[in-house]
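What you see is the complex with one protein chain gone and the rest in place.
We call the chains A and B, going by the order they appear; numbering starts again at 1 in every chain.
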Amino acid sequence: MRSRIDKILLTILLIAFLVSLYLVFLWVPQIKASNVSEQIAQKIFYYHVPSAWLGFLAFFIVFVASVAYLWKRERKYELISVASAEIGVLFITLVLITGPIWAKPVWGIWWTWDARLTSSLILWLIYVAFLMLRRYLPDGSKRANLSAVVGILGFVDVPIVYYSIRWWETQHPKAVMASSEGSLAAPMFIAFMFTLATFTLLYIFLMKKRYQLLVLEDQVNKQFKEMELL
Amino acid sequence: MRAALAILKKDLQMEFRSKESILAMWIFSLLIFVIFNFTFEVSRLVMLEIAPGLLWVAFIFSGMFGLNHSFAIEKENGNLRSMALMPVDGGQIYIGKFLSVTSIMLMFEILIFPIFVIFYDLQLSLQMLMLIPVILAGTIGFTSLGTILSAVSVHTRNQQILLSLLLWPLVSPIVIWSVNLTGVIINGEITASFYPLLIRVVAFDVIFFTLAYMLFDFILED
Partner (left out) sequence: MSTPALDLLDVSKDFGRIIALRKVALRVELGEFVSILGRNGAGKTTLLNIISGISKPSSGKVELFGSDPSDTVNKSKLAVISHEMFLYGNLTAIENLEYYARIYKVPNMKERIESLLHSVELTHRRFDLVNTYSRGMTQRLTIARALLHEPQLLLLDEPFTGLDQHAIGMLTKLLLEQKRQGRTILLTTHDLHIASELSDRYVIIEKHQITHNGPMKDTSPEAIRKKYFSIDTEVATA
C-alpha cells in the first residue's frame, strides 16, 4: 500500500524536519541565558509546544469522530477515532518527555506537581484509559459505542483539566512568544510556525497510515471469515 | 421519573439487604485515616493541611464501592439487557442509577464525617455548614461521571480496575476543587474566591450530568 502520495508526503516531511532543525538550532539567534545547557534546553520549546498543540488537535478529532460515529454508525469513524487517539497519546508522550528534559537544567528538577504538568499527565491518562478500554472489549458495535462515549466525555474534560490550573499558580512558562523583545520574537515565531506546520503534516501522515492499516486489518479479517464460510 | 424511582428503590432494597458490606466499607474508610496517620508522621499543622485531601480519599473509596457494585449487579443475570429492553429511555435508567449511587455515597459520607471530626479534632463552627454544598457538589460530580463510566467498564473483564482508570483522571478537576474548597472551610476563612470555584464545580456537575444523561442510550444498546 505504498502509494505515490505517501512517498511524496514522506519526502516532504523529511525535508521539512531537516529545515526545521536548521531553523531552530542555527538560524534563530540564541537566547540570553545563564549557561549553555539552558540555552540548548530552550530549543525544546519548538518541539514541546507543537507536540502539545497536536495532541489537542488529535483529541479534538477523537471527539469529532466519536460524535460522528454515534450519529452515523459507520465503522470508518470508529477507526478514525482510534487512530487519532493513538497518535494524540504519542504526541502528549512527547510533551511529557521533552518537558522534564527542559525542566532539569532550568528548574533543576525533572518533575514538579505543578498545575500545567499535572494536567498534561491527566490528559495523557484519560486517553491511555480510552485505548485500554478498547483493549479490554471484544470487537463489535458495543465497543464502538462505549469508546465513542468515552471519547466524548474525555474531550469535554480537556478544557476543564486545563482550566483547573487557574486555581493553582503555575511555574510553567506562559506564552514565550509574547516577549517584549520584538526583534527576537520574529525569527522565533517563524521557526516555531514552521515546526508547527511540520508537526501538523506529520500528524496527517501518521493518521493516513494508521487509518489505512486499520482498514486493511478489517479487510483481511473479513476475507478470513468468507473463507471459513465456504 | 417513575422508572428512575423504581430503579432507585430496587437498588436500595438490595444494598440494605447486605448490611455487613456497608459496615465493612465504613470500617475500611476508617482504616484510611488510621493508615495515613501511621505512614505520615507529621505535625498537627501539616496534618490539618492534608486532612481535606484525606477526607476526600475516604469519600472516593466509599463512592467506588457503590460504583463497582452498581452495574455489577445489573450484569449478573443479564439485567443490562433487560434494561435495554425496557420501554423507558436510557436517560431514565441513568437517573435511577445515579440516584442510587449518589444516595449510597452520601450515606457513607455522613457516616465518615463525624469520625473525621473526632480524629482531627476539628472545631465545629457555623462556617462548617458550607461543607454541605461543597460535599454535595463534589459528590454529584463524582457520581454523575462515575455512573456512566461504571456502565462502560462493566462490559470488560477487569471492570474495577478499568473504572478507576477511566474515572479518576476524568473526575480529578472536580475532586481537586472539592479538596480546595473543603480546605478553605476547615482551615481558613471563606474569601471572595470561594464562591466562583464552588459555582464552577456545580457548573461541571451540570455539564457532565447532562452529557451522561444524553449518552446513556448508546451504552445500553449492543
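Assume a contact is a pair of C-beta atoms (placed from the backbone, for glycine too) under 8 Å apart; a residue touches a chain by one contact, two chains touch by 3 or more.
These numbers were taken from a predicted model, which means no experiment stands behind them.
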> What shown chains does the left-out chain touch?
Replying inline: A, B
> So that we can see where the missing chain sits, which residues of chain A does it touch?
Replying inline: 73, 138-141, 143, 218, 221-222, 224-225, 229
> Taking the full complex into account, what residues of chain B touch the chain not shown?
Replying inline: 2-3, 5-7, 9-10, 13-14, 17-18, 73, 76-79, 81-82, 84-89, 221-222
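Convention: only the chains that are shown with their structure count from here on.
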> For the complex, which residues does chain B have touching chain A?
Replying inline: 145, 148-149, 152-153, 155-158, 162, 165-166, 168-170, 172-173, 176-177, 180, 197, 200, 204, 207-208, 211-212, 215, 218-219, 221-222
> Where on chain A is chain B touching in the complex?
Replying inline: 70, 122-123, 125-126, 128-130, 132-133, 136-137, 140-142, 145-146, 148-150, 152-154, 156-157, 160-161, 163-164, 167
